[in-house]
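Chains shown are a subset, placed as in the full complex.
The letters A and B name the chains in turn, as written, and every chain counts its residues from 1.
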Amino acid sequence: MQAKRLNIRTTQAMQFINIDRQLNEIIRESGVQDGLCVIFVPHTTAAVTVNENADPDVVRDLTKEINKIVPFNDSYSHAEGNSAAHIKSSMIGPSITLVIENGRLVYGTWQSLYFCEFDGPRSRSCIVKVCPD
Amino acid sequence: MQAKRLNIRTTQAMQFINIDRQLNEIIRESGVQDGLCVIFVPHTTAAVTVNENADPDVVRDLTKEINKIVPFNDSYSHAEGNSAAHIKSSMIGPSITLVIENGRLVYGTWQSLYFCEFDGPRSRSCIVKVCPD
């Protein structure tokens, strides 16, 4: 099944954007009841992850702590000045595989998928491939 | 092929549990000889990884070092007090895809799959989807 492109406009340097609504729409339109959903980020300074959608403090803490683990400035060599974003991208990862059941993503109670912007604001995209059983 | 649920009872705050036996049982029962096996954790304070199963010191060092990288307490905002566990979940990741060949998981000599508990002890589950070629 043809992969779909999501367009995402980020507005901050670092931002976690819940894209469940768009994913569920793609799955619904595909008509697929059971299968896999692979989300791939075609950028080297962004990523995808699954985490809690209930308390916005979780994403706030995630942002703050990742910036502590990978500081924005740390005598990097890359002249573009966004090495920290490249490192975060590999640490969180640009690809994730989810399970589709009964036409819906299989999630725990509090889970959502987040597009992770590490070098925004930018116009981004996301590849979504639905693979029926 | 219908995804299966594994129930996992963790007994410590942080714990790496080898679930190969259960995975191999699911694959054997499926009768699938070649394909993929996607493992997805429906929790925001747990993860899955592959690492060494021979020397238990490897998992001990992994646990200790992850706790150093993401300290349990670090002026987090999330009121539930388990922000470190959420961050570790995104860092190690809640989804992994393995390869099935001749009815078995393709592993290196010392590899096993570990369910990673970051906020236990709890009753957990794991989604296992076998996708035949």
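Assume a residue touches a chain if its C-beta (ideal position, glycine included) is under 8 Å from a C-beta of that chain, and two chains touch if they have at least 3 such contacts.
Here the structure is a predicted model, which is why all the values come from computation and not from measurement.
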{"item": "Homomeric complex, total chain copies (2 given)", "value": "3"}
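We adopt the following convention: only the chains that are shown with their structure count from here on.
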{"item": "Chain A onto chain B, rotation angle from CA fit, given as a multiple of 5 degrees", "value": "120"}
{"item": "Centroid distance [mean C-alpha coordinates] between chain B and chain A, Å", "value": "20"}
{"item": "Partner chain B, residues of chain A touching it in the complex", "value": "34, 36, 49-52, 55, 57-58, 60-62, 64-66, 68-69, 91-93, 96-99, 101, 106-111, 131, 133"}
{"item": "Interface residues, chain B side, partner chain A - complex", "value": "1-3, 38, 40-44, 69-70, 74, 76-80, 83-84, 86-87, 89-91, 93-95, 97, 127, 129, 131"}
